[in-house]
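Here the complex is missing a single protein chain, while all its other protein chains stay put.
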Amino acid sequence: MQGRRGILKALVAAVAAAVAGPFAATRAYAADRLTVIGHAVHKAAATTGAGGDVTAPWRAKQGVEVEWLTFGVEAANERAFKEASLAEGSADIVFILDRYTGPQFAGLFEDLRAWQANDPIPDFAEIPAGMLAAHTFGGKLTAIPFRHATHGLHYNTEFFAEKGVTEPPKTVVEAVALAEKLTFKRADGVQVYGLVMNFDDPATPIDWIRAFGGDFITADYKVVIDQPAAMRGVTALVDLYKKGVLPKNSMNLKTEDVTTFMQQGRAAMTNNPFNRYINYNDPKASKYPGKIAVVALPLGVDGKATPAKTSVWAMAIPRNGRNKERAWSFVKLLSQPDSTIAETLNGNGPVRPSAYEDAKVKALIPYAAAEKQALASARLVVPGFPNSAKAMDIFIEELGNAMLGTKDPQTAMSDVKKRVQPLLPA
Amino acid sequence: MRRRSPSLQVLRWALIALAMAWSAIPILLVVLSSFKEASQIFEVPFTLIFRPTLENYRTLWTARPEFFRALGSSAIVTLGAVLTAICASTLAGYVYARYRNRLLSGTAFGMLAARMLPPIIITVPLFPILNVLRMNDTHLLLVLLYAAFYVSLGTWIMRSFVANLPIELEEAAAVDGAGLIAILGRVVLPLVVPGIITVAIFVVVFAWNEYVFALIFTTRDARTAPVVIGEMLGTVEGVQWGVIFAAATVQLLPVVTLVIALQRYLVSGLTAGAVKQ
Partner (left out) sequence: MGMVDAARVLSRPRAPTAGRVKDRRSARLVHYAMLCPTLVLLLAFLVLPAIYVGWLSFNTSTYGQDSTFVGLANYAQLFADRIFWRAFWNTFFVVNGIVYVELLLALGLALLLSGPVPGKAIIIAVVLAPYAITESSGIVMWRYMFEPDIGLVSHILGGLGLGQLDWSTNPVETLLLASTIAIWHHLPFTFLILYAALTTVPRDVLEASEIDGATRWQQFRLITLRLIMPAVLIAVLFRYIFAIRTFAEVWLLTEGGPARLSEVLAIYLYREMFKYHQFGMASATGCFMLVMSLVIAWPYLRRMYGEVMRSA
């Protein structure tokens, strides 16, 4: 018993030291560091890969270290807002995704128009207006776009060949018909679904609704989901579900599940971000490496390009940051045309369309041309407004009702309008 | 000793086997999957026979080295939380077992009510306050927080264990001249070991796997293993389940080992006939 007591005492002492040590030297603000809160992809885009470390020369010149604090997607945004809300924050730059921000948070960040006017990012006009609009509220530019993820149509070329289809669908009507054709049982008895979609993100169904000429909420905040054009899209989806072209458990599929479906060859097509191409064709994880191609979404019923959903990660400077000049300098660095190309080579989705023209990029990314084409007509899921998250949840909920059959599609979408209308800005 | 009929014995073992299978199968799947290649993990149909690979562990080691550092943080936090919770709970449990008045009953039940608010919502006021106190991203904070979460349960468990001890033992020691500390340390403590082990296991498992508070209150210095696993789940480029299951397996091992080691202390120190009538 005595020996154990001795060990116990030693343990307590060790833990106390370990615990007290860090506490004594806690996160005092370090003047020699630039602290960035974001996702691992941002750090990777800026520092590792074929494009090299974009930040190296800047760091040498400024004589500061860059501290990247990375989190999961939702966690990164949460932490960004939390830090920005403090009286005194310790983050110089935060990366924000458009679906998490809104006009109600504009006050937390610097208005970057002033900074841009003073010390401009070169070739700023190249950045698509839509992307800037995603982070502009009441005229105030809260963040500079850094990365986009735009939807394309991925399809399994092997399944296509099996069914005698040589080309991806050109129009949405073709796509729907093709999806039905490509729902079959494989030789080993596994069911293949013509189309698979994740419903944790309203963007995936809204792509199709837009292809039919409809929309959920227009840019001037009108709910049009119950209008005939949108209803065509909704009923098409509900139909596909009823016919078993969409998997039965579609309503709770997340992006990773769709990835698994495509990798395991359980689905023929999906609309998901272009860069999923890498996952779907990953020889280690996929049973169909090199067989899954991606093109821009099929043309809409009006013959024009379907506005693919895009999401935009952007860099914001919290108002409570302590070294905003240095922060802006870093933002400028990452946004320069040559940096953008390097970041693209590192796996980023560039916000500058010209990056797709670079020879190295074209060599590295097979779908560069298609992504550039899609980018030209891409659109946000919903325009930014305070209750947008709630509105999106309501849409998914009622779409679920329509698909399950508990409500007929028109009633469901009319209910969406009724419930979302009061949430829109006056 | 009543003879146990053989058929009852067989039934007993069958039920135990069932309980073990029920507990173990999903976990075995996780562990097995950590040795599978990525394309085989969720494949259709599920296969038990496959060629095992250490690829996932290698990736974990090379691509996610922060996981192992995070395990160290988890260890510090868990150890600290267990020691704090046990000390606090045993002291309080003793008082609640041996003394009784309105104030004591009030606080004892207040302790239970305090636990009924879903913890996640208290992060709203805690985050800014702890930031001002410079306690964000420290091990100490997690130690105190986790201990605070389990002192209620710990106190009530220790209370019931102490209450089951005959008071004669303490009275005899007091007559022999032992002070409070000696009574606690030499008489009470050895006899409530199963209670302490029980509380220890709860706190260890909780602190070792706790995610939400570690996520919100740590950034880099005190980041624990579950947070790293969580970040691997929240990736943009596609979740690597093989690596995650490898991490989950690595995380599981210390706890299972600990439980096996502690299991034999779960027997009562109070042997039959310790107190002669």
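In this document, chain identifiers A and B correspond to the written order of the chains, with residue numbering beginning at 1 in each.
As a working rule, contacts are C-beta pairs under 8 Å (C-beta built on N, C-alpha and C of every residue); 3 or more make two chains touch, one makes a residue touch a chain.
Just so it is clear, the structure is predicted and the values come from calculations on it, not from any experiment.
Within the complete assembly, B:P166 is the residue of B:P52, B:G72 or B:P166 that touches the hidden chain. Interface note: of A:V36, A:V66, A:A84 or A:L333, the residue touching the hidden chain in the full complex is A:A84.
Looking at A:L112, A:A175, A:I225 or A:M251, the residue that reaches the missing chain in the full complex is A:M251.
The chain that is not drawn here is touched, among residues A:D111, A:E126 or A:D200, by A:D200.
Of the residues in chain B, those that touch the hidden partner chain are 2, 12, 15-16, 19-20, 22-24, 26-27, 29-30, 33, 42, 44-46, 84, 87-89, 91-92, 94-101, 104-105, 107-122, 124-126, 144-145, 147-149, 151-153, 155-157, 160-161, 163-168, 180, 194-195, 197-198, 201-202, 205, 208-209, 211, 226, 229-230, 233, 241, 244-245, 248, 251-252, 255-256, 259-260, 263-264, 266-268, 270, 272-273, 275, 277.
Residues of chain A in touch with the missing chain: 74, 78, 81-82, 84-85, 104-105, 107-108, 190-191, 199-200, 247-249, 251-252, 254, 387, 389-390, 393, 396-398, 400-401, 403-404, 406.
We adopt the following convention: only the chains that are shown with their structure count from here on.
Here the CA centre of chain A is 37 Å from the CA centre of chain B. Chain contact summary for the complex, chain A toward chain B: residues 1, 11-12, 15-16, 18-20, 22-23, 26-28, 39-41, 67, 69-75, 78-79, 82, 85-87, 149, 190, 256, 259-260, 263-264, 266, 275-276, 278-279, 282, 284-287, 347.
Chain B contributes residues 37-39, 42-45, 55, 76, 79-80, 83, 127-128, 131-132, 134-140, 143, 190, 215-216, 219-222, 230-231, 233-240 to its touches with chain A in the complex.
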